[in-house]
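The complex appears here minus one protein chain, its other protein chains still in place.
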Amino acid sequence: MEKRFVLKISGKIIDPREPQRIAGYSSVIKRLVDDGYRVAVVVGGGPYAREYISCAKNLGFTDAQADIIGIEIARVNALLLAYALGEYGYIPIPRNIEDVYRAWSTGKVVVVGGLQPGQSTAAVAMVIAESLGVRNVLYATTVDGIYDKDPNKFSNAKKLNRISIDEVQKYISQRYEAGGYELLDPLAIGIAKRSCIEITVFNGLQPENVFKALLHEIGTHVICHE
Amino acid sequence: MEKRFVLKISGKIIDPREPQRIAGYSSVIKRLVDDGYRVAVVVGGGPYAREYISCAKNLGFTDAQADIIGIEIARVNALLLAYALGEYGYIPIPRNIEDVYRAWSTGKVVVVGGLQPGQSTAAVAMVIAESLGVRNVLYATTVDGIYDKDPNKFSNAKKLNRISIDEVQKYISQRYEAGGYELLDPLAIGIAKRSCIEITVFNGLQPENVFKALLHEIGTHVICHE
Amino acid sequence: MEKRFVLKISGKIIDPREPQRIAGYSSVIKRLVDDGYRVAVVVGGGPYAREYISCAKNLGFTDAQADIIGIEIARVNALLLAYALGEYGYIPIPRNIEDVYRAWSTGKVVVVGGLQPGQSTAAVAMVIAESLGVRNVLYATTVDGIYDKDPNKFSNAKKLNRISIDEVQKYISQRYEAGGYELLDPLAIGIAKRSCIEITVFNGLQPENVFKALLHEIGTHVICHE
Amino acid sequence: MEKRFVLKISGKIIDPREPQRIAGYSSVIKRLVDDGYRVAVVVGGGPYAREYISCAKNLGFTDAQADIIGIEIARVNALLLAYALGEYGYIPIPRNIEDVYRAWSTGKVVVVGGLQPGQSTAAVAMVIAESLGVRNVLYATTVDGIYDKDPNKFSNAKKLNRISIDEVQKYISQRYEAGGYELLDPLAIGIAKRSCIEITVFNGLQPENVFKALLHEIGTHVICHE
Amino acid sequence: MEKRFVLKISGKIIDPREPQRIAGYSSVIKRLVDDGYRVAVVVGGGPYAREYISCAKNLGFTDAQADIIGIEIARVNALLLAYALGEYGYIPIPRNIEDVYRAWSTGKVVVVGGLQPGQSTAAVAMVIAESLGVRNVLYATTVDGIYDKDPNKFSNAKKLNRISIDEVQKYISQRYEAGGYELLDPLAIGIAKRSCIEITVFNGLQPENVFKALLHEIGTHVICHE
Partner (left out) sequence: MEKRFVLKISGKIIDPREPQRIAGYSSVIKRLVDDGYRVAVVVGGGPYAREYISCAKNLGFTDAQADIIGIEIARVNALLLAYALGEYGYIPIPRNIEDVYRAWSTGKVVVVGGLQPGQSTAAVAMVIAESLGVRNVLYATTVDGIYDKDPNKFSNAKKLNRISIDEVQKYISQRYEAGGYELLDPLAIGIAKRSCIEITVFNGLQPENVFKALLHEIGTHVICHE
């Protein structure tokens, strides 16, 4: 069994106002490295990124420019986690795919915050996984997984334990308003599909859930074919 | 009228087996710079990229890895054009969006060959246009423009002189098999739409056609709203 | 008269929650460039930097590590201003003194957000001025200048129009609690003194004040010798 | 016995049209690394480099510019091998001698495709060996070794098993038309001589021959003194 | 007990006219690495730096520019030591704090010669220690430690075995002309104090003294609190 994975963490989870959660992720990742895992982490921008992006829009910048500003904030979040990792983490935060390779070559945990305008954090996680030849993405978010309907609208929405990437794509193309719609954009799905990358979407508010997600005990396991 | 544009040239057009066409593009771009234009160029990989990508696939590399290898060939094509531009061209070929900014700051013509795996050359052109705040993309390809039907299948296919980006998107989502389908992928269209970037798709086998495309005398002019 | 200066702007002034002020600084700088000035700008981190630094401290990072995180936020502020400057501004934001030289060589306005841990923004402004051979620093802050006593404590505190750098140093070494104490640290003063760099401390809440500060019509003019 | 060597592979051997040979070299190198060897590899440009160089000449570029274009193709060949090496290989491909040091410091196999115009691939191999303090170069080519006469002209030409670098130099200065003439240029010989670098020229069409060349079982062993 | 330290070596000690001492330091550091230590080294510029700085002043350069020139010479001294370290040393010499992190991530011994104008070598050692989270600095100089009076003026000056950083600071602020005055500038002391970095000032003319200094058998041990 391959002991390499990309961990995508929402900017709502790695947030400077919640230092204890950053410390928690740092502990979890260190334990996994001690257990033989190689890990790359993609961190989102979260609420501060949104404030900076709002300023950028207000100033009339283009979407790409606003995006780059949001990526810079995500990189500061990434730096918080990288410093928390101490000798386990790679610094400085990689700024493009070549930097990612350089960092990965040292054997350290690589934490990034975005690479290029026009891509969701989920897509960045897939691009990095595919570039490194990694086929396992853990996707830490604020919900428990992917639902068959929008759980905010339907009380009978049911969390899916296991779903194929084709089905996720179908939900999206039909704009079914299921949870999957916001989590994975077409580029992320496209890469997952063509390279058969497995994704586990799980509730990452508790860092220890990473261990359970690795074993598919929680969340939704998106598999590449039936 | 803004005198800045991004020129996207297919790898079938900038091809080392056709040095005269490279020389032709170099002359055209120099004349435009002398006339006050600022130009960024995105060059595709063409047939040699395909041969290298085929080797990559044969060796079991992932799509992202094969993509990066194709981008490297596109960069060599870009270098051919950059050298042909002499003192007008920026060298070395930028390898990421920050490099593009550095190159652009010198006032030289910036020629790139791709930035990141998972993106078409058309998408790269849009990302660069949006990052630089440029709203005009000239799209040199081997056909005369976008057709209402696939011109290879329907003898009565008609070239469109003017079309909105929404209509292009509709063709694609309906998989109408029109020419636009292969020319512009969803990411390229999405950026063009959100930043109101105008695109002129034209036959670039004759470098001088760039002058006509700039004036919308040839090709298909994709406008951002009616 | 030399038409080159370094403009240091407090992070309280260049703040993403105040986009109009960023736009104002952008207009002012563009006009000065059109008038023949060459400008380097140093931007502070402001309230967001303080939030990130507080998280860093909470996680047990060292002061240097917390400092670097604050510098990263200052760089995002710098990027906001650099994008607002459009074709006048250099991107990407320089990250060390060699980057500053590279950027300066293009003739663009160079905006930075800090270079190294252990230095105040004022010290960075002096280091950059001295490295570029510039002898004029405009210092935009939230107070009207340097006072003979702490204006927050003494109602009869008087703003000084003109003061020598030696006197500023004396205030500080005597811990006189004057306004100068917080504005200029020993490193900043030491460089200003040895290279005879003139400093104009002024209220930068109104971007247009830069014009008046250039003419010494407002603020406190710190001269290098009587 | 030192377990470090530089492996120079002709562009005729590492060729994208022969993926199986690339896979073969990758296997051989991985086994040597597992056996404790440290390896740097220099790859030539081969037939595609020649096509690009021919275009460059056609466009009137200088020899240095054409050379740089050929080096770029050699770097894509190097990238093919580096990706084939998986976690054993360093990416991105080093572009100058400082990059080589950075890559070497990670402990990975370093694959390069040329560093600077005006140097043969053989000279690059010697420069890298000398810069890293390595005294053993394996030279994979399409012939079986160095001959006492040109084997294409003389049916009685005899492959030399062992020859001193002084004799190779003599052949060249007398333009004896022996096989050594095309294999090693004056710069490569000069470095080999001054740093006593041993060279084993061997037929590299079969990747497994590397094992035999390491033991001097095949090819010509060029020693630095009698 | 933490096995990481920063070793600061005066430019009078690492001097190209004394190759044997460089070899000696190389042996000592290698032994410590073999014993499990991680080491970063900061090397001063010494007499050649002074000659170049004198030329810079003569040409009317600013202090920062002269400083940068001195740092470049210190970097060449650092390179001498890095090459002497062979496979233990990181090359190329890091030029800014991000380079230091990149180098440190490889696990090699990192040798630097200065990072930025306006900082003493002692301050650089403290900045690097604090950035890496290291709390132990060995300070190799040409005197035996810190004295209670200036040993050049007072025959009864007594070397201090142990002193708190507060006392060192007091000596300096009172300009007591003690040995500490020249060794540690305010920035270096400020960082040592805030991050509780212990400093051992010792006579480094004999490289083997590093072992004794590590055990506090020689020199002056500057502790962060009583």
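Should a chain be cited, it is by its letter among A, B, C, D and E, assigned in written order, with residues numbered from 1 in that chain.
Note that in this section a residue touches a chain if its C-beta (ideal position, glycine included) is under 8 Å from a C-beta of that chain, and two chains touch if they have at least 3 such contacts.
Predicted, not measured: the structure shown is a model, and the values here were computed from it.
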### Query
Which of the displayed chains are touched by the chain that has been omitted?
B, C, D, E
### Task
Return the single residue from D:63, D:87 or D:217 that touches the missing chain.
D:63
### Task
Out of B:91, B:157 or B:205, point to the residue that touches the absent chain in the complete complex.
B:91
### Task
Have a look at C:60, C:133 or C:186 and name the one touching the chain we're not showing.
C:133
#### Entry: Which of E:65, E:106, E:141 or E:220 contacts the chain that the document leaves out
E:65
### Message
Could you pull out which residues of chain E are in touch with the chain that's been left out?
### Response
16-17, 19, 22-23, 48, 51-52, 54-56, 58-59, 61, 65, 68-69, 72-73, 75-76, 79-80, 83-84
### Message
In the complete complex, the non-displayed chain touches which residues of chain C?
### Response
98, 101-102, 105-107, 133
## Note on the structure
Note that chain B touches the absent chain at residues 86, 90-92, 102-103, 106, 108
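In this section, only the chains that are shown with their structure count from here on.
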### Partner chains shared by chain B and chain C (touch criterion as defined above)
A
### Reference interface C-E: repeating pair among A-D, A-B or B-C with over half of contacts shared
A-B
#### Entry: Same or different contact residues where chain E meets its copy chain D, judged by the half mark
different
### Summary
Chain centres computed over CA atoms; the one at greatest distance from chain E is chain B
### Query
From chain C, which chain is the farthest off, judged by mean CA positions?
D
### Summary
Cα superposition of chain A onto its copy chain D, rotation angle rounded to the nearest 5 degrees, comes out at 120
### Query
Where the centres are mean C-alpha positions, what is the separation of chain A from chain C, in Å?
37
## Note on the structure
Distance in whole angstrom between the CA centres of chain A and chain E is 42
### Task
Quick one: which residues in chain D touch 2 or more of the other chains?
102, 106
### Query
Chain adjacency by touch: line, ring, star, complete or other shape?
other
### All touching chain pairs, where touch follows the definition stated at the start
A-B, A-C, A-D, A-E, B-C, B-D, C-E, D-E
